[in-house]
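Left out: one protein chain. Kept in place: all the others.
All chains are identified by letter, namely A and B, in their written order; residue positions are counted from 1 within each chain.
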Amino acid sequence: MQPSSRTIELVAPAGSLAALKIALQAGADAVYLGLQNATNARNFSGLNFSEAHLRSGVELAHHMGRKVLFAINTFPQAGRVAEWRAAVDVAHSLEADAVIIADPGLLAYARDRYPDMRLHLSVQSSATHADAIEFMREQFGIRRAVLPRVLTLAEIEKLIRQTSVEIEVFGFGSLCVMAEGRCLLSSYATGESPNSHGVCSPAHAVRWHDQDGHLEARLNDILIDRYAPGEPAAYPTLCKGRFAAGIDRSTDADMADHALEEPTSLNALSLLPRLLGMGVSALKIEGRQRSPAYVGQVTATLRAALDSAQADPARFAARPEWQFSLSRHAEGSQVTQGAFERPWK
Amino acid sequence: MFMPSTFPSTLPWRIAAGPLLYYWSRQETFDFYAAMSCMPVDIVYLGETVCSRRHELRDADWLELAAMLRKSGKSVVLSTRTLIETSAEAAAVRRLCAQDEYAVEAGETGAVGLRKGRPFVAGPHLNVYNGEALNWLQQQGATRFVAPLEMNRDTLTQLIAERPADMEVEAMVWGRMPLAFSARCFTARHFRLHKDDCGFRCKEHPDGLALRTRESQDFLAINGVQTQSAACLDLLDETQALARIGVNVMRVSPQSQGSFHAIMALDALRHGRAATPVALPPGMGRCNGYWHAKPGIALVEGET
Partner (left out) sequence: MKNAYTPTQEQDSLPGKLGARFLTAILPALTPGLASVGRRLPRPFVSAHFVVALEGARHMHWLVPPPQLDGRSFTIRIEDLGLCVSFTCRQGRFRPLWNPVPTTDLDISARLADFASLARGTTDADTLFFQRRLKIAGDIDLGLIVKNWLDAMERPAWLTHTGQGFGG
């Protein structure tokens, strides 16, 4: 059997220097990370990198021949654009291999100030078709676009044929059912959104209440869900809550269901040969907010699977131990191929 | 192109009707826009921006409405879809952006590029949060932008201060707020139907289908692939403040009831008269939290 001439870059999340080290040890080709502020979409308390840690992280990655991608992927807020520009400056001075940006104003700054800097279009910019991606290439010279988790494999394949920009897709992690960068649910309930604050359902607005095993999740006092004893829990994000519809309000407590999305994780393990075949350039693992244990185990599993798929795509089979290793980390303990296969169509 | 010649420049703002976000029957839609032609509205956005499967009105029908509204003195803008998922949808955006008969509202980045420097309105989901992004949009041909829904008074004031000269500002002031877009159809999912065989059940919900928490708190509304606020945004009390910071156009997003009331209230207010009362669809609450730097769902009353 022929090994595939194509390769896919495995891009792992790093919320800390410890996670970055584990990701590299586990075989990530690149890690993506952010600063400790609102310039990136995982602006969580105690997460992300100080400049000192960034420096040692980049040094280590480069020493190992790997890449570091800086996520500066929220939208610069009027009057505070300097914070986002400073993040681009830091990325450049630390010799980041690329910056991941969503805002056209910030892309223009990066292009003009650092013409040699490699620009990736963030998933937050919600560019889902060739016209949008090619336009951003003409405007800013973007080299790669990260696709929102809304496209089928067939559409991704068509898109790749229509653009010279590298395409990166999500391969594993918690699933955003909404198009990234086009979701204000969090700020509707809490005042803070991924676009403006780099957070979804911020922790300070979350309250968990456990009574006799019944677990309530509230966001700014709004009841997002109530879990029965032993029932798997999920992140308290609005889209994963249980809600009721219809005329009869008296049965809301019992009739509520996952009106938007059941808590699920994306898992593209079995699709790797197809992603390779269609020319996807990079596979991204979601989860900068997760611990090094998650990063290490998920990265190692996808590394092994990718190596196997690249060595012999025709005979690739997702091994049970890989699936087990991934599924134990899945939110809601469910695994889906998401929009790639559109099971809901 | 965007300003009807009859518009008296002394009024503090123009009134716009945003694109119809719901799936109404052909007759209801035609009736609605026939009434709209008699309303004191200056700008009407037309087109199906939410779901490409909806087909009560074909392109020719929308163009017929556009011609009728233009004849009534309205400035007509054709809106492109917000989330492009298929090549067919991308092709529709290409067609719409290629025409120059009517102005265009760009719903996403692809449409911005497809205007190739010709004028357009930057829609509310383009995520314009800073002056640099506005500068770039103006270079692409944008003459007006619709502010992101989640901006508050201070951030919008700052954004307007940073905007390039000649860039007009539009803000949504009334209607259920479109908060999120998905590849999945939540209405079909609610009825346990597949998206490609959905039976067009969204037609049964002229204002979307409201979602409540398990404690019966009104929360969201589902409208096909779009998720909206259950509460109706109501910034009618804030229009003078909006105008003061530089908002030129106030947008009413169509609902099954109350849209014309809201337009008439906006017209009364811009003529210095008291706002006429607005009747909401039954059971629908109000919100204005974003403007007051609170969660969008919040309602702040009696304060300006």
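Keep this in mind: contacts are C-beta pairs under 8 Å (C-beta built on N, C-alpha and C of every residue); 3 or more make two chains touch, one makes a residue touch a chain.
Please read these numbers as outputs of a predicted model, since none were measured by experiment.
J.: Let's see if you follow the contact definition: name the visible chains touching the chain that is missing.
T.: Displayed chains contacted by the hidden chain, ordered by label: A.
J.: May I ask which residue of A:Met64, A:Ala82 or A:Ala203 touches the chain that does not appear here?
T.: Of the listed residues, the one touching the omitted chain is A:Ala203.
J.: Can you work out which residue in A:Ala102, A:Cys200, A:Ala234 or A:Ala339 touches the chain that's missing from view?
T.: Once the missing chain is taken into account, the touching residue is A:Ala234.
J.: With the full complex in mind, choose from A:Tyr32, A:Trp84, A:Tyr294 or A:Phe340 the residue touching the hidden chain.
T.: Among A:Tyr32, A:Trp84, A:Tyr294 or A:Phe340, only A:Tyr294 touches the chain that is not shown.
J.: On subunit A, what residues meet the omitted chain?
T.: Touch with the absent chain occurs at residues 15-19, 21, 44-47, 50, 52-53, 55-56, 202-204, 206-210, 215, 227, 230-235, 263, 289-294, 328-333.
By our rule, only the chains that are shown with their structure count from here on.
J.: Within the complex, which stretch of subunit A touches subunit B?
T.: 75-79, 81, 102-106, 108-109, 125-132, 134-136, 138-139, 149-151, 155, 158, 177-179, 181-185, 187-191, 193, 195-196, 220, 222-226, 238-239, 241-245, 249, 252-253, 256, 259-261, 339, 342, 344-345
J.: Which residues of subunit B touch subunit A in the complex?
T.: Those residues of subunit B that touch subunit A are 82-87, 89-90, 93-94, 108-110, 112-114, 125, 127, 129-137, 148-150, 155, 158-159, 161-162, 177, 179-186, 188-190, 194-196, 209-217, 219-220, 222, 227, 229, 289-290, 293-297.
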